[in-house]
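Okay, structure first, notes after.
All protein chains but one are shown in place.
By written order: A and B. Residues from 1 in each chain.
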Amino acid sequence: MVPVNYYIILSAILFTIGAVGVLIRRNPLVIFMSVELMLNAANLAMVAFSSVYKSFSGQIFVFFVIAVAAAEVAVGLALIVEIFKTKHNINVDEMNSLKG
Amino acid sequence: MDWTFWLEWVLKGFVLCLVLLTGFAYLTYYERRALARMQNRIGPNRAGPQGLLQPIADAVKLFFKEELTPARAYKIVFFLAPIVTVVPSLIIAAVIPWGTSFQLFGRTITLYVADINVGVLYLMSIASIAVYGIVLAGWSSNNKYAMLGGMRSSAQMISYELALGLSFVTAILLANSMRMIDIVNAQSSWWFVVIQPVGALIFWIATLAEVNRAPFDMPEAEQELTAGYHAEYSGMKFALFFMAEYQKMIVICAILATLFFGGYLGPFVDKFWFLGPVYMFAKVFILLFFMIWVRATWPRIRYDRLMSFGWKVLVPLALAVVFITATGILLAQELNNQLYFWAIPFVSIVAAGIAVMMIYRELRRKAYERA
Partner (left out) sequence: MTVDLILFLILALVSVSTALGMLLSRNTVYSALFLVLNFVTVAVFYLLLGAPFIAMAQVTVYAGAIMVLFLFVIMLLGTEVLPASNILPWQKPLAGGLAAVLAVEAIYLLLVRARSVAQVTSPDVAINSMDNLREMGKVLFSTYLLPFEVTSILLLVAMVGAIVLTKKEKA
């Protein structure tokens, strides 16, 4: 059995990579993927704790997170498509006005 | 875990792959002969007795064909896409049970590669990643037709996955388990197709769309997209796509046989273990015939109709069928009356009838509007 600390450290590394992705990339699709990566890192930590504590709560929360991520992606991608339709560009630097 | 355990595993996996590969070769022969019969032709009959060596001749031809890679293709993905398509079609077969077990050198050898408690979910997840090969093939070819084919297939496969998953749920509900073995054993008195015929029908339609078979072969519609996602592929790379499609057909018929047609069960199967694979093979053979029959009979349906059929008819119907099944089982348990259980097939067929009526009225209305 691998010590649970290893999983938590891996989760921290993945979370950091996701955070960097949100900060430095200019493509909203990649930013979105980085958010998914951060969610995944959190999920990994939760499943690891769930197996240490021998409780299902962690796994069930991961189940909810997966469902919410699906909802988030559906709406987020719809927004990106809509932004592309009005601006013909999806670079986040160009999204600087509230008017469409 | 001694080494014989690993040896048994590797051998079983090897035999399974071998069976699927040979099955693929002879399925092409079977399909060509059956299609020819339906179209009043003879079909391939030159290579070997009755044309039985035709698949080998085809393989030799494909080996010696020149392989082209488009100049502007994304090379790595272009190379990987056929592999990504074939691998899921092979590994999905790992959880399908082909029979009971037998004794060899004092060991009990079971006729399945893996027995996991989330077997049905495994099928679902592998089916859902099967779409990548086609999407990537379309994109990496850097060709508009191929790309449109890939996008069509991704939209189509995601849409029909919902109905597919819900039809899995009906079988899970009836068997009260997600293990494939339990699902087969639960059908020892009645096949699930008797209890839930509409679930089996939805599974059938959804999988036709999942493997891009006629009448849902939009991703490769010749008239619209030249050849769709594999327009730029030739030689062995094309053969891999072809192989994946036919292996998926075999595997899907095996899954359908397992979930709804009693799997390897049949008379005397618990006395003679070798009858299990024989029954399974016979069922798969018959179900494959239906797939070929569908291809010979129905024209390709229009893409917008395909999508609205999937979302507006198949998904609601599948939800209704899951609801009916769950309610029937629950009422039969709580009120201790088997009548409710046997109401499931009739109510489901009524629901399917309502769906057919709605399609019919919609088509009639559109026809009037046009006229």
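The criterion applied here is as follows: a contact is a pair of C-beta atoms (placed from the backbone, for glycine too) under 8 Å apart; a residue touches a chain by one contact, two chains touch by 3 or more.
These numbers come from a predicted model, not from an experiment.
Enquirer: Which of B:19, B:57 or B:124 touches the chain that is not shown?
Expert: B:124
Enquirer: If I consider the whole complex, including the chain that's not displayed, which of B:90, B:113, B:155 or B:291 touches that chain?
Expert: Touches the omitted chain: B:155.
Enquirer: Can you list, in ascending order, the chain A residues touching the missing chain?
Expert: Residues touching the hidden chain, for chain A, are 1-10, 12-21, 23-27, 29-30, 32-34, 36-37, 40, 43-44, 47-48, 50-57, 59-60, 62-64, 66-75, 77-82, 84, 90-91, 93.
Enquirer: Which positions on chain B touch the chain that was left off?
Expert: 74, 77, 116-118, 121-122, 124-129, 131-132, 135-136, 139, 147, 150-151, 154-155, 157-158, 161, 178
Going forward, only the chains that are shown with their structure count from here on.
Enquirer: Where the CA atoms of chain A average out and where those of chain B average out, how many Å apart are those spots?
Expert: 33
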